[in-house]
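As you look at this complex, bear in mind that one protein chain is not there, while each of the others sits in place.
Up next is chain A:
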Amino acid sequence: MLMISPKMASGVQEKQYTPCLLSFFIYNPTFGPREGEVRVTLLHTNKHHKNLKMMTKSLHTQKNRQFFFEPEENFWMVMVVRNPMIEKPNKDGKPPTIEYQEEEILDTVYGAVVRQCYCMYKLFNSTFGRAMEAGGVELLIQKLEKFFYRYLQTLHLQSCDLLDVFGGISFFPLDKMTYLKIQSFVNQVEERLSLIKYTAFLYNDQLIWSGLEQDDMRILYKYLTTSLFPRHSEPELAGRDSPLRPEVAGNLLHYGRFLTGPTNLKDPEAKFRFPKIFISAVDGYEELHLIVYKAMSAAACFMISASVELTRQFCEQLDSLVGPQLTLLASDICEQFTINRRISGPEKEPQFKFIYFNHMNLAEKSTIHMRKTASVCLTSVHPDLMKILGDINCDFARVDEDEEIIVKAMTDYWVVGKKSDQRELYVILNQKNANLIEVNEEVKRLCATQFNNIFFLD
């Protein structure tokens, strides 16, 4: 968590500490005061959680900030984050002065993180209430410990930003014909393997098709892109003789492989167990096996009712059916993508740093963020600027009207936020001597080139 600031202030080395997680607990006040991380009560109503978007509440203190979130009735999730601080060494061997930067962290960002925690838990474990019903407090505690022990380590609070607020989905740009081919592929697979209830299709970690509803896809997408995919590096990118691709070597017909479940179908010891996920259904929740199958950059997620026992035979059938088709499709998409990029030319390539988000379809696009890796989400701009973006976002959230906010940051950057209907666009311009009019013109130009096919008011 320690980060040495590149800034050297008057020859004295300062130590800057990023926000970090102090504690995280879940409790239920109706159960009464009892020590321990998890307090739950037997009183529980199985209620639908339609208002998940409700704001988390927060308590600001000098050192910490506490976030409260009640995802289910009487179940509170509390996250305590230590404010970022700067440690200034004192000359006379005195203990260093610590300066807490209370205003540096945004409620919206960390509030979203808490909500995400709950959603992620729910994706793999269903609701707290369900665990209570199934096995009482003990089971719930067990489940929570098992899940959050690992999950909290992956949070990386220091790199949370506006994108966590949005929790968006990045869609892969694709021409109509290739898209229809994918549709056709998905439909045919679902028909042949009628066990499959839902399918999602991704390419290059970007979504192309989701058979799940939007909210379920949103969290599954988060899991896939921040956890599952980064863990499986691309063995097909590695050399042919690389040890990374042992199972591929045996099968020259296609590049398909399971990312969940058996790593090698030919292994007689292979286990055909897949992670189970819970998605919302008309009557409560639906439990599903999650099969993620990948060929080159194309990944298909097949979801099968958890009541079905998955067998070796089924997996082999899926492998032989999907493998070759997905391999072909992946190279088709790649080819089409290259062609499209060549046609659109380099002038279409974004020269701006921007974040775009559409609340309606959760589409997000960022030229600020680098490729996500398992460990950290890198941005190409200074955290101060990211904070300005977050601030603008908070302002937008306050009113319904379309707005435009232009901020001149201290580092000569211009930050522009635009909100039109359900869309938000944030642009960072690095033009030292530009005036407001020029900045405005620049943003108009960006809209005309990048967003000419949507209704986005200037």
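For this structure, a couple of remarks:
Keep in mind that, in the parts below, contacts are C-beta pairs under 8 Å (C-beta built on N, C-alpha and C of every residue); 3 or more make two chains touch, one makes a residue touch a chain; residues count from 1.
Heads up, the rule we're going with is that contacts and distances are computed from a predicted model.
You can't see one chain of this complex, but its UniProt record names it "Regulator of MON1-CCZ1", from the set "Aldehyde dehydrogenase", "AP-3 complex subunit sigma-2 isoform X2", "glutathione transferase" or "Regulator of MON1-CCZ1". Within the full complex, the residue among A:61, A:97, A:154 or A:184 touching the omitted chain is A:184.
Considering A:214, A:305, A:411 or A:435, the position touching the chain not shown turns out to be A:214 (whole complex). Of A:57, A:192 or A:341, it is A:192 that touches the chain left out of the display. Looking at chain A, the residues touching the absent chain are 171, 174, 176-177, 179-181, 183-184, 187-188, 190-192, 209-211, 213-214, 358, 360-361, 363, 402, 421-423, 453-455, 457-458.
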